[in-house]
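One protein chain omitted, others in place.
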Amino acid sequence: MATKEEVAAFIAAEFPQTKCAVRAVGNAGSTVVHEVGLGELRPGGTVSGPVLMAVADVALYVAILGEIGIVPLTVTTSLSVNFLRKPVAGKSIVGVCKLMKLGKSLAVGEVALYSEGTKEPVAHAVGTYSIPPH
Amino acid sequence: MATKEEVAAFIAAEFPQTKCAVRAVGNAGSTVVHEVGLGELRPGGTVSGPVLMAVADVALYVAILGEIGIVPLTVTTSLSVNFLRKPVAGKSIVGVCKLMKLGKSLAVGEVALYSEGTKEPVAHAVGTYSIPPH
Amino acid sequence: MATKEEVAAFIAAEFPQTKCAVRAVGNAGSTVVHEVGLGELRPGGTVSGPVLMAVADVALYVAILGEIGIVPLTVTTSLSVNFLRKPVAGKSIVGVCKLMKLGKSLAVGEVALYSEGTKEPVAHAVGTYSIPPH
Partner (left out) sequence: MATKEEVAAFIAAEFPQTKCAVRAVGNAGSTVVHEVGLGELRPGGTVSGPVLMAVADVALYVAILGEIGIVPLTVTTSLSVNFLRKPVAGKSIVGVCKLMKLGKSLAVGEVALYSEGTKEPVAHAVGTYSIPPH
């Protein structure tokens, strides 16, 4: 297992380009947050889909590393996202991940994505990760 | 319908942050290409999943606009990606989209994603878009 | 809105071939149960994937009808299932649905599928439904 600090340090070192910050890790889950600037918007003032997908991907990765420790070559094998509501343009995106299965070589989890401070999710993702021998 | 030049100009104006270039549009399909720099890599030298998803998203959007003309508020309602092979670190990602359905208010298409010049896809995506009245 | 009895009567009348029984409806959700006999098993004693998908599909349909009333031409537009664990061969499959979005023309929900009496889901589904004008 890895603590929030260990996972956050790993993400910062290995993914310096990500804008995702780790807010919580543990109990087969995670919460990550992504600030939204002009670069994340698309016509209509919506946060772009790929930003939401990136938040979901990081949330899953963080949740898994929180359980198995820092295993960098853990990789996404599938990610499926439904976009539900228009995100609020000026608010951060928060991803809340819950792992549904954590096997030796495969993990499956879901992520609810919110505009910070709102109750109804803007998107919902399900992803699978392949875990290398470790 | 919109030509390759019209779609490319629209993408450049409205999504200045994207690195996707439009290579072909028409016949219910599209080809887009995304250069790969250090910002797109993750541990192990793999192109990050969100970059592949962003290419798939743009390829679908471009293919739809090529058919219906520039309707900016056309938005992704779902995107599902399977990651199949490790992309080649130094090569651009090419997305080849084929629409499977183009209804009045809903479009569905698939995108095969390749490392430029290779034959086997690195990922495969299926996406749905909602088209507003136009 | 429709009560559990109304939805159950509708399902029994219109889908006489289904083995799904409605256990609960309401609060943007549903619980349905499907007995498992020899016809539902596949090599290895596993309940077949299509049976699990059918339970997910019915659970979503029931949850939506519970909210919008009996609108028969409400149809599935997508269904995505992850199979997580081997179901117990002799136990019924229970599907617990929660709607994530219920718009005028589109509903999105998720379904956790269990072998009756067990805690960890055997599968997880996400589906979208198109709702006709009503």
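The chains carry the letters A, B and C, assigned in the order they are written, with residues numbered from 1 in each.
Definition applied: contacts are C-beta pairs under 8 Å (C-beta built on N, C-alpha and C of every residue); 3 or more make two chains touch, one makes a residue touch a chain.
Quantities reported herein were computed from a predicted structural model and do not represent experimental measurements.
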item: Residue among C:Ala9, C:Leu79 or C:Leu102 that touches the chain left out of view; value: C:Leu79
item: Of B:Cys20, B:Val33 or B:Val126, the one touching the omitted chain in the full complex; value: B:Val126
item: Touching residues (missing chain, whole complex) on chain C; value: 14-15, 17, 38-39, 42-44, 46, 48-50, 53-54, 57, 72-73, 75-83
item: Missing-partner contacts on chain B, residue numbers; value: 80, 82, 84-85, 100-101, 108, 110, 120-121, 124, 126, 128
item: Interface with the undisplayed chain - residues on chain A; value: 77-78, 80, 106, 128
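Please note the rule applied: only the chains that are shown with their structure count from here on.
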item: Cα superposition angle of chain B on its copy chain C, in degrees to the nearest 5; value: 180
item: Same vs different contact residues, chain A with chain C, by half of numbers used; value: same
item: Centre-of-Cα separation between chain B and chain A, whole angstrom; value: 22
item: Separation of mean Cα positions, chain C and chain B [Å, integer]; value: 33
item: Chain A and chain C: spacing of chain centres that average the CA atoms, whole Å; value: 28
item: Shared-contact residues (touching 2 or more other chains) in chain B; value: 77-78, 80
